[in-house]
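Handing you a structure now.
Here the complex is missing one protein chain, while the rest keep their positions.
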Amino acid sequence: MTSYKLVARRPGQADTIIQIANCRIGGGNVVVVAGPCAVESEYQMLELGRQLKECGVHMLRGGAYKPRTSPYSFQGLGEEGLQILARTRELTGLPVISEVTDVRELDKAYHYIDVIQIGSRNMQNFALLTEVGKQDKPVLLKRGLAATLEEWLWAAEYIAAAGNHQIILCERGIRSFETYTRNTFDINAIPALKELTCLPVLADPSHGTGRASLVAPVARAALAAGADGLLIEVHTNPSQALSDGFQSLTPQEMGRLMRELRQIAPAVGKTLP
Amino acid sequence: MTSYKLVARRPGQADTIIQIANCRIGGGNVVVVAGPCAVESEYQMLELGRQLKECGVHMLRGGAYKPRTSPYSFQGLGEEGLQILARTRELTGLPVISEVTDVRELDKAYHYIDVIQIGSRNMQNFALLTEVGKQDKPVLLKRGLAATLEEWLWAAEYIAAAGNHQIILCERGIRSFETYTRNTFDINAIPALKELTCLPVLADPSHGTGRASLVAPVARAALAAGADGLLIEVHTNPSQALSDGFQSLTPQEMGRLMRELRQIAPAVGKTLP
Amino acid sequence: MTSYKLVARRPGQADTIIQIANCRIGGGNVVVVAGPCAVESEYQMLELGRQLKECGVHMLRGGAYKPRTSPYSFQGLGEEGLQILARTRELTGLPVISEVTDVRELDKAYHYIDVIQIGSRNMQNFALLTEVGKQDKPVLLKRGLAATLEEWLWAAEYIAAAGNHQIILCERGIRSFETYTRNTFDINAIPALKELTCLPVLADPSHGTGRASLVAPVARAALAAGADGLLIEVHTNPSQALSDGFQSLTPQEMGRLMRELRQIAPAVGKTLP
Partner (left out) sequence: MTSYKLVARRPGQADTIIQIANCRIGGGNVVVVAGPCAVESEYQMLELGRQLKECGVHMLRGGAYKPRTSPYSFQGLGEEGLQILARTRELTGLPVISEVTDVRELDKAYHYIDVIQIGSRNMQNFALLTEVGKQDKPVLLKRGLAATLEEWLWAAEYIAAAGNHQIILCERGIRSFETYTRNTFDINAIPALKELTCLPVLADPSHGTGRASLVAPVARAALAAGADGLLIEVHTNPSQALSDGFQSLTPQEMGRLMRELRQIAPAVGKTLP
């Protein structure tokens, strides 16, 4: 297979830096994105957004369109969820990120959110990759459950080939034989991607472990390995979450994790604002 | 997770039988589907269709929309490919099957083809599953590269929950650590699915092995394990194929495989018409 | 890595045939080996041996040294188990096969059994491979849980390099992400090995599936894919077995499977005596 043309790191090339409002992703800066798996209600999201801003988080995440294994599970609030995210951004001043799963929803989502997320299950939904490549907002591209680094970078190349070079990669664990954890967080991928591409690389230890008790250690590890930021699931009351509560931190735990990350960042030559 | 409502086998339930023109899928009948990875030209498809009909194949396959790892690889002929498939059906009298990768192409494809294929990369593209669930043609649902049987059946449940119960499952190999073969054909999945669901189960040994020399033995194995049919990539000149030539049989090899399958079918109590 | 010297198939080379008393392994002959996971008592083994001989089975298996995940599980009867196997051979006239896990037990086992089995967990126990390579009885080498075909053949090369060329390979399933089955039986491995080596290849669908209900279909599949024989766990009362009862057939089910195999063998040009 010929090599990637647009996303491959060329000798001497500087890291790609993506600016989203006040947030800077890449280039030695550590960005922390946090929020619930799914936007469940306006009250939940505004309250949590306020608490996360206090923690020092830089961006908010929340799912409006939720790809769920079963058709009978909560599928997200759809456009209402996007509107709640927009109001949360207004209240907190923090940019928001949310997943789009259907090309037909892209225009709608574009108006409400700052970063468009492509989830693991859609990493090779090439129609969707091409469409997000045609618009001008940054794209967070999660790794597919069983995607090699090479396939993942080719997926990024689809976006770049369509015109959008503002691509953020996000390692979120791969499928292995181990059953104690939901996925196997591929820590090797972080420095490997730094060799292969200039694009910023975030880490999602919530999906990468699937256990709240393992999220903080693996978040610290990802930062120590060179990640440009983290994506963390937080819920005010994990045991009541409509999805993924078992892997969500409380805002208090998130505050503690922020303090831990602030201690590690300088030790690896990074700035966590 | 609660169990599937619509696709789970209930005690005493008969196998689902899907009738497509003269072809009967399920219920002790073996169906053989063959054709090129991609429709490359009208000449290629008509000539190959004619040869495959002579082999005794029951349905034809050919990709018009090709999901390719790289954006720079041949992406298929699109609607022109569908039109060529329709003309090949006219010439041969054999029903045709082709993959749809984008919800926006579904109406178009509906008019040209007999069975709509959902490929591995889109097994959890829930928007697409729901849309093929709303129309009335049979759907061939391939297993995702790293999908468990449970996740696969939940994907089928999405289609059924939207109203379409004409679902054909197709095992096509899973991703493992082995590198000699492109994928690891999961032979266990064939009898396991027969326990779990009444839906017919086909086998695709072309993708399941990724090596032409292994296709026939694994095709025979799938039939011996209880598969309701096979999906085989055939090309008149594999070394010149625009995609997947390394795993394509020639029409002559396909003819030989048909003879082998005809010997095994009665040994496992099946009919191969 | 340079290629195998002794176990690689050379152009035009004939299949290796291994003769064990009246049993012929390889060269178009199908051999069926059956027996309990573990030898539990003389009564059990003699009675089961008698029933299996009636089924038409060609060799008997039974574990005397059982490698168990937990040190508190039943570890086998040791030398007493070997003695029982030898008496069962005397009674039935069928050769016996049993696993050796410790180089220090090899001499002892040599006196009682006809084929020495190296289990999955010891596929790369190179000290043990070298020792079985120095003695003159046939060796059944099971594939490691996560061994590539290449690593497996290198393990066989260790035995051959020490002087013993009577090596029988046995595919028994690999570890994958799927949890419905205990292992993923790698059907591709059967024809792939036939390309790569002249050594005979058996299949163990009992470990390859880990579910009694899937054993017969996968056994049929292995035969249809070109396997030279089968290794099947059978217990007179699976629910009372001291190990692996969940994947054991009853003698009645084994008899039925023999009849199914006899129907498939001629369909793939094999002889099942």
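As written, the chains take the letters A, B and C, and residue 1 is the first residue of each chain.
Just so we're on the same page, a contact is a pair of C-beta atoms (placed from the backbone, for glycine too) under 8 Å apart; a residue touches a chain by one contact, two chains touch by 3 or more.
Worth saying up front: this structure is predicted, and the values here are computed from it rather than measured.
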| item | value |
| --- | --- |
| Residue, one of A:Ser73, A:Gln135 or A:Thr181, that touches the chain absent here | A:Thr181 |
| Among A:Leu149, A:Cys198 or A:Val234, the residue in touch with the chain that has been omitted | A:Leu149 |
| Touch residues of chain C, complete complex, unshown partner | 1-2, 5, 67-72, 101-104, 121-122, 124-127, 130, 145-146, 150-151, 154, 157-158, 161-162, 175 |
| Chain A, residues in touch with the chain not shown (by the definition above) | 146, 148-150, 174, 176-181, 184-192, 194-195, 208-209, 211, 213-214, 217-218, 220-226, 260, 263-264, 267-268 |
| Interface with the undisplayed chain - residues on chain B | 146, 175-177, 179 |
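We take it that only the chains that are shown with their structure count from here on.
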| item | value |
| --- | --- |
| Chain A-chain C separation of Cα centroids, rounded to whole Å | 48 |
| Chain B, residues touching no fewer than two other chains | 146 |
